[in-house]
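Removed: one protein chain of the complex. Kept in place: all other protein chains.
Per-chain numbering from 1; labels A and B assigned in written order.
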Amino acid sequence: MKRFLRYINVYELIRPIGQLLTFSVGSAALMSAIVVALALVLDQTAVGVHLMDKLNVTVFNYTLSNLPQVVIDGLTIGFVYAAIALGYTMVYGVLQFINFAHSEIFAVGAFVGVELLIFLQSAGVLAGASLFMAYAYLLLAIIMGMLAAGGLAVAVERIAYRPLRGASRLVPLISAIGVSFLLQDVIRLVEGLTTGQFNRIMPTFGNFDERIIFGKLSMGASKLVLGISIKSIIVIVVAVLMLVCLNYLVNATRVGKAIRAVAQDMPTASLMGINVNRIISLTFLVGGLLGGAAGVLYALKFTRIDPFVGFFPGLKAFTAAVLGGIGNMTGALLGGIILGMLETFAGSYMGIFTMGAAGSEYKDIFAFGILILVLIFRPQGLMGKNVGQKA
Amino acid sequence: MALLEIANITKTFGGLKAISDVTFSLDKGRIVSIIGPNGAGKTSFFNTLTGIYKPDSGAITFNGKSLLGLRPDQIAARGISRTFQNIRLFADMTVIENIMVGMHVHYKQSALAILFRLESFKKEERESEQKALRLMKYVGLKNVENELAKNLPYGAQRRLEIARALAADPQLLLLDEPAAGMNPQETEDIIQLFRNIRDKMGITILLIEHDMRVVMNISEDICVMDYGVKIAQGTPAEIRNNTRVIEAYLGRGAVAGQHEEKMQ
Partner (left out) sequence: MVSSYFKELFDKVNQGPLAYILITVHVIAGTYLVYTEPRSNLAFLVLITSFMSLYFFQADVRFKLFVGAVLALVIIPVVGVRNIFYLEVIFQISVFAALALGLNIVVGFAGLLDLGYVAFYAVGAYLWAFFGSQQFYVLHYAPGTQPSDLPFLLPGDAFYMFLLVGVVIAGLTGILLGLPVLRLKGDYLAIVTLGFGEVIRVLANNLDKPLNFTNGPQGITPIQRPTMPDFAVDWFNTIFSPLVGHPISPADMYNLMFYIYALIVIIVIIFVTRRLDDSKLGRAWTAVREDETAAIAQGIPLVRMKLTAFAVGASFAGVMGVLLAASRTFISPESFSFMQSIGVLTMVILGGSGSIPGVILGAAVVTTLNLQVLQGFSLYLNELRQSDAVIPVINFAWKDLSTQLDPAKYQKLFFGLILILMMIFRPAGLIPAKRRKRQVAPEESK
């Protein structure tokens, strides 16, 4: 055991967990402080009166009692974003190229995982499965989703991006947009021909939908139950595991060193005997694996998927990557968590705070507001370095 | 009064000092070279001068006016043109169009004149076409006005870049390794061209160059940089005998230089 441990860089295992913990707690605390302060202020205004009339509760109480649930939801979706954002950020780090099709890679992962589970369900295995087997099936679905998405990502790079390396920057980007559109309809076509419908529902099995209850709160007339669903826990645990593995791969292995070398300086890396093409394929593979897993987790969390399911999560994950500083892996984690939090907070509280004038329907474009603000005031992102432009 | 005065400029990139406390002045009508080993901060110096980088501290004065805080295009409009170390032409535009882009700061055409092809517009276009042709001839490009810039041979691309820089009628021309990759004959020609530009057009030239034949042949003044610091300035003869320069950088170059002198 001791000998084995010598080959493991324990620091690189602990470091990302520490980072994730810090980011989660930090952003949760910050966001909570902001909404609570806002709520206190709003209680003095017409907003408070309005809510008191409607629900017989102060804005402050309402905000506070919802807070734990909002934080947990924000964290769950934040980790999904982080996992997708890593795919964008890795490819960007190596090729300085936005893999626009990454959102469809994610969607393919989701579909493969869900279809597998639907198949198992129709085969009758899911219904009576023991808890252990249920988890095994879910794991299988995640792995299959990862493999499909990873393979697809590599294939897409090979076919649609590699021939364009060296062309002007817009050329591969446009090709990537093409791939994204193509894949959306290919999913639709395949689903349409095989199952006759585009919307797939994640089968219910195991104990994933149960909630662990922390406690009950009474708030005005209504009662509020505080808890976390098991599937949220699964999403968070799997995401954390993946992030730790990825961090280890990139920062503590030989292959990781090669990836970092290629990202730094491709021609020099190739002179040092690194097979650049293979490293690029590997980068796409890793990004695809993460994206695929995120797809299955997303399906687990939100149950319903359709061929366009990748579009918004993809855009938001990209925003998260930019927010954290694109090309920077820690930044992608931070960006994902912050964005997930911001979005959930905005979705939950905006309606109340604006007396229903603008509510969660603006949730999806909220991310873009953030993106634009970041790009204006800190284009290198929260953790990006300010790199001098080469003349 | 000096045309260009630089006082104590410093530029750092994340802890690395690309330019460190450099003071430098350049009189009108001179040809001055900046030399130094790779990574000495020469190109960063150009980039700071042309506004691509913002210096952390120090002052840059051109014609008595400060250039600090101006955008690169505003600095170009003040009369500083440049070429680039790795040629940057507008590859998919024709040769004549490249030069006409160089005249951008001088165009007076208004939206109205453009849309309705007013006489003033046509006249200006005609004149700039002819000026472009004159400049082509001047730098030694013939009958290629409608070729795409990317289709020109290497040496011609360098010349085109110089013509484009001249099109703005600059007072100061910055050349970043203009003789790189040229054979001896081409180098000879281009040295003649620089002399011509200074003598006939009265344009002050500041160049970065590695080729010691060019530097020693053409410069009236040489500024030596190493690790972002200016370590010497003087005439070619002085620089050749400056022990600090020989120590820091020229070591081998000085020997080569002396060797060449013997050959001549």
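Annotations
Keep in mind that, in the parts below, a contact is a pair of C-beta atoms (placed from the backbone, for glycine too) under 8 Å apart; a residue touches a chain by one contact, two chains touch by 3 or more.
Keep in mind that this is a model prediction, so the values were computed, not measured.
The chain not shown here is touched by just one of A:Leu13, A:Ala134, A:Val171 or A:Val276, and that residue is A:Val171.
Across B:Ala168, B:Met212 or B:Ile239, the residue that sits in touch with the chain not pictured is B:Ala168. One chain of the complex is left out; on chain A, the residues touching it are 97-98, 160, 163-164, 167, 169-175, 177-186, 188-189, 192-193, 196, 311, 315, 318-319, 322, 356-358, 361-362, 364-365, 367-368, 371-372, 375-376, 379, 389, 391. Hidden from this view is one chain, which touches chain B at 50, 52, 71-74, 76-77, 81-82, 84, 88-94, 96-97, 100-102, 104-105, 107, 109, 114-115, 117, 121, 125-126, 129-130, 132-134, 145-146, 148, 164, 168.
The rule is simple: only the chains that are shown with their structure count from here on.
Distance from the chain A centre to the chain B centre is 49 Å, each centre being the mean of its Cα atoms.
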